[in-house]
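What you see is the complex with one protein chain gone and the rest in place.
The letters A and B name the chains in turn, as written, and every chain counts its residues from 1.
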Amino acid sequence: MSDRTTDADALSAELARSRRRRNRALLTLIGGILAAVALFEGFFLLRDSQAPKLVTALFAMVWGGGGMAILYLVANQLAEFAPSEWQKRLIPIVFVAPAIAFVVYFLALPAVRTFIASLYDRDGTNFVGLANYITVFTEPFMLVTFRNNVLWIVFGATFTIISGLLVATLADRSRFESLAKAIIFMPMAISLVGAGVIWKFIYAVRDPSDVQIGLLNAIVVAFGGEPQAWIAQLQPWNNLFLIVIVIWMQTGYAMVLFSAAIKAVPSDILEAARVDGAGEFRIFFSILIPSIMGTIVTVSATVIIFTLKIFDVVLVMTGGQYGTDVIATQFYNQYFTNRNFGLGSAIAIVLLITVIPVMVYNLRQFNKRETL
Amino acid sequence: MASLIMRDVRKSFGQVHIIKGVDLDIRHGEFVVFVGPSGCGKSTLLRMIAGLEEITSGEMLIDDKVCNDIAPKDRGIAMVFQSYALYPHKSVYANMAFALEIAGFSKAEIADKVQKAAKILHIEHLLDRKPGQLSGGQRQRVAIGRAIVREPKIFLFDEPLSNLDAALRVSTRAEIAKLHEDLGSTMIYVTHDQVEAMTLADRIVVLEAGFVRQVGAPLELYHRPQNLFVAGFIGSPKMNFMTVQAKVIATGGITIESADVPAITIPVDSTGAVAGAEVTLGIRPEHIHLDDSTGVPVTVDFVERLGHQTIIQAKRSSDDTTLIAVLDGDVPVKAGQTTRFAFAASDCHLFNGEGNAFMRPPMAI
Partner (left out) sequence: MAMSKGNPFPRAFVNGTLAVICLIWLIPTLGLFVSSFRPRDEIMSSGWWTVLPHKQWVTVSEMKPDATIDRNAPMTFEGATATFEQFRQGVETADGKRVVWIGNKRAGTVQVQQQEWSGLPSVTLQNYHDVLAGKDVTIQSDTGEEAVRKGEDMSDAFINSIAVTLPAVIIPILMAAFAAYGFAWMRFPGRKLVFALMVALLVVPLQIALVPVLTDYVHLRLNGTYLSVWLAHTGFGLPLAVFLLYNYISSLPREIMEAAIVDGASHFKIFWRLVLPLSTPALASFAIFQFLWVWNDYLVALIFIGNVPGVQVLTMRLADMVGSRGSDWHLLTAGGFVSMILPLVIFFSLQRYFVRGLTAGSVK
């Protein structure tokens, strides 16, 4: 290393390297400016695009994915030019700011704006204080709505948990575990609208003199009964026929989580209980269930939230008629059909308030895990 | 060329103080081992050298340049991690090339350096494999190879052998020693295994609870521990300790005695000793022999026979504390038997009430 020629070699190699680095930095800067322009222009281009749909979609993927990647790269490069004290502050911003901006604009800020709107009258001109909230909690049609949501939560969550637990336990002991799970799980891949169509077909009702093509009525008739309009009659119990749909869809979710939890229970505990002479039911209720209590709570919370927000099924099946309105459809009706912006916003806020306990629970869980 | 100096280096996480003021001077080409019980701060200290942990206060200099705020890549260090930390989705070649690519070396330069390092470590045939397809020992080599290609001024090893089985550990230890000989770079090595420390180190740094307890050559630590902690930590089985009274203080030594320890004069530097004070006598198990007439009377508790050695656990008759003796060969002792543990005054260590040693004379080499 002390030799002069090798010193010079090392120096020129070092120079070449730093030149390469500088060129690269320059290139990324130019690329970045181009990307920013392309992103901006792309916005208008995509908004007004008349090109074939799939071409537009393809362009959008490149626009969104590629453009953002380059923006990240450039922002990062720029941050790296900053003095190292500033780098430490700037680079994290490059990483997290875009996601935060999106979430703030699309979720956090709208919550505030909706709350403000809920304090104004139907077209948002006069401040009315809490009048909309008083309507929400006193009008008979709202009370029916709340009653229905309670039905959804009580029956939907309970039966989803029970059937999920049942299937998970049975499947865990069967050789056909994966097949059974795939079948139970399948409805999760189907849209709520699609599920609505499927079940509407099951509940289809025709004149008693005609052949019943709905499975449920065909069974009833085969046993000598009268065909029923399941989702229109027998209020409020017709809600249960809608709730069945969600149980059908969500059991798969509950099953997957329960199954994972059950498999995580150490088998020596169960064997020890068996050696101690506990029966199978005893083991299930006093060992298995307590061991997976955490999962049961999680699944319940998820299903409750899902049912609170339920919208598509009701809209497709009944459109909210026959006393089947729920909060989410009522919001839609009030806002988009009745054009009562104040009341619609107030309903949305009530929906938000109902999920706050779950939010708090999630945060607690998260903090507990993070401090470990 | 690559020296490392620490001046009153400290590290705290909030209110928790991990490193409580370390001064250290590592010379170029030296192989230094940090040892200590778990939680003593040895790994944190190494990570501070690497730049992975910030230095709360104090100064660290590499080649006489303060490097507290220099990024890890610019410190001229390379590190071998305990879990090897190979990039699982990259081939062995790509693992070793990664740092060079980032540093902006040309393809040819990279290929040249990787090939050279692979040759040193005999892993040329593995270059196309993924880490998942390698054995533990092979991964270890790749991890070292990844460090070598960067031609660092200082190598850092964080317990690199702890994930290997016993046989592989011995052979890899020898290879690391040879690597140090061949490359001549400064190496800093963290371990909790004192055999690794004793065999590899030019100098050992013994850490405890964020303090450096002693720095010295392996045999220096063995023969002249500066305090109770080092005396107890270095050597296996542990040194035996007995509380005795300092009777006579002379320039050439201290005469001690207690109820069951006969009066002996131990040749140590008696500076600061006080007649009549309680002091701690230390004697290594391998320096004890059995005797019928002199020595500490004990009752044999338990005997382990290894063939070439006999390890005796015995209770002191006076206060029931346990003493251990390691004797050469197969010695005919039985549990329950009473005997005496005898030792030469020149093998004894003596510590004052604060646990600091009255130093023994320098070793004659």
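The rule we apply is simple: a contact is a pair of C-beta atoms (placed from the backbone, for glycine too) under 8 Å apart; a residue touches a chain by one contact, two chains touch by 3 or more.
Remember, predicted model here, so these are calculated numbers, not experimental data.
A.B. asks: Of the residues listed, A:Leu11, A:Val150 or A:Ile213, which one is in contact with the missing chain?
C.D. replies: The one listed residue touching the chain not shown is A:Ile213.
A.B. asks: Using the touch definition up top, pick the residue from A:Thr158, A:Ser191, A:Gln235 or A:Thr337 that touches the left-out chain.
C.D. replies: Per the contact definition at the top, the residue touching the missing chain is A:Ser191.
A.B. asks: Using the touch definition from the top, which of B:Val16, B:Ile102 or B:Ala167 touches the missing chain?
C.D. replies: Looking across B:Val16, B:Ile102 or B:Ala167, the contact with the absent chain belongs to B:Ile102.
A.B. asks: Even though one chain is hidden, which residues of subunit A still touch it in the full complex?
C.D. replies: 43, 46-47, 49, 53-54, 56-58, 60-61, 63-65, 68-69, 72-73, 76, 80, 88-89, 91-96, 98-100, 102-103, 105-111, 113-114, 117, 163, 166-167, 170-177, 179-180, 182-194, 196-202, 204, 211-215, 218, 248, 251, 253, 256-257, 260, 263, 267, 270-271, 274, 280, 298, 301-302, 305, 308-309, 311-312, 315-316, 319, 328, 331, 335-336, 341, 344-345, 347-349, 351-352, 355, 358-359, 362-363, 365-367, 370
A.B. asks: Spell out, residue by residue, where the missing chain touches subunit B.
C.D. replies: 47, 50-52, 71-73, 77-79, 81-89, 98-99, 102-103, 146, 150
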